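Heads up, one of the protein chains got dropped from this complex, but the rest are sitting where they should.
What follows is chain A.
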Amino acid sequence: MTPQLVSATAPNGADHAAVPSSRQADMADMADMAEYLLWLGDDALVSAQRLGEWITNAPELEEDVALGNIGLDQLGQARALLSYAGELLGRNEDELAYFRDDVDFRCTHLVSLPRGDFADAVVRLLLVGAYSEQLYAALTTSADERLAGIAAKAIKEVRYHVEHAAGWAVRLGDGTDESHRRMQDALNRAWPYLDELFDPHPLTDHLDGIAVDPATLKEPALQRITAVLDEATLTVPATQRVAGGGRDGRPSEHLGPMLAVMQVLARAHPGASW
């Protein structure tokens, strides 16, 4: 299955062909559109927040720079997506980032898992990156031009992120016994959370031609991931998935404490500008 915009999977292909390419968000239900933007924006924001925790803690100075760069790219994506969502919801990016509680976030559980060691960072970057690579590539042809524009910028960044993660996965997987063990452990820890990224959801059906059915991203993303794992001499875990729920207001236990840190100052001064 190749990744595709939702409308392309609709039984009536003629409808799809009739959708003008300039179709804008206001043709879709604005609340649905905002919700979808929160999915993507919250994943990016929470990933960036975790990467921010790495700065000054990386194994090499070069990696402080690299993880910082990747975090900055993700933060940039988050800001573009949340600003857009905010315009639909009558709130700005900071109100969305700092004044929503964990149950109002829409990120998947994988991105909010605790920082862990460098192997966890590499694995997460690879898994989330491989998903995002497919997601943004598909969204570049979204009927919503603004979202397509955000995706066109993001896809260039995400390709680098995946390459960076793949390089480390191979180095660490096929490095020393210890690094191999740590990578396999990290992979085993993250794997049960991977499926949630690809869970189909009624929301994308409502955003005909605009959103991507996550299920269509799974096969190509897994191909990319397993190719890297093969080269890294790592084994695809046989572990079962865990229940997600991040898209539906059932966040991971880790999101609350993360937001408590992220939001503490902004919430101490409500209404203030920074």
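Annotations for the structure displayed:
As a working rule, contacts are C-beta pairs under 8 Å (C-beta built on N, C-alpha and C of every residue); 3 or more make two chains touch, one makes a residue touch a chain; residues count from 1.
Basically, contacts and distances are computed from a predicted model.
Set against the options "Sugar ABC transporter substrate-binding protein", "Tryptophan synthase beta chain", "1,2-phenylacetyl-CoA epoxidase subunit A" or "ABC-2 type transport system permease protein", the UniProt name belonging to the omitted chain is "1,2-phenylacetyl-CoA epoxidase subunit A".
For the chain left out of this panel, the touching residue among A:32, A:93, A:157 or A:208 is A:93.
Although one chain is not displayed, chain A still touches it through residues 45, 49, 52-53, 55-65, 68-69, 71-72, 75-76, 78-79, 82, 93-94, 97-98, 117-118, 170-172, 174-176, 178-179, 182, 261-262, 264-266, 269, 271-274.
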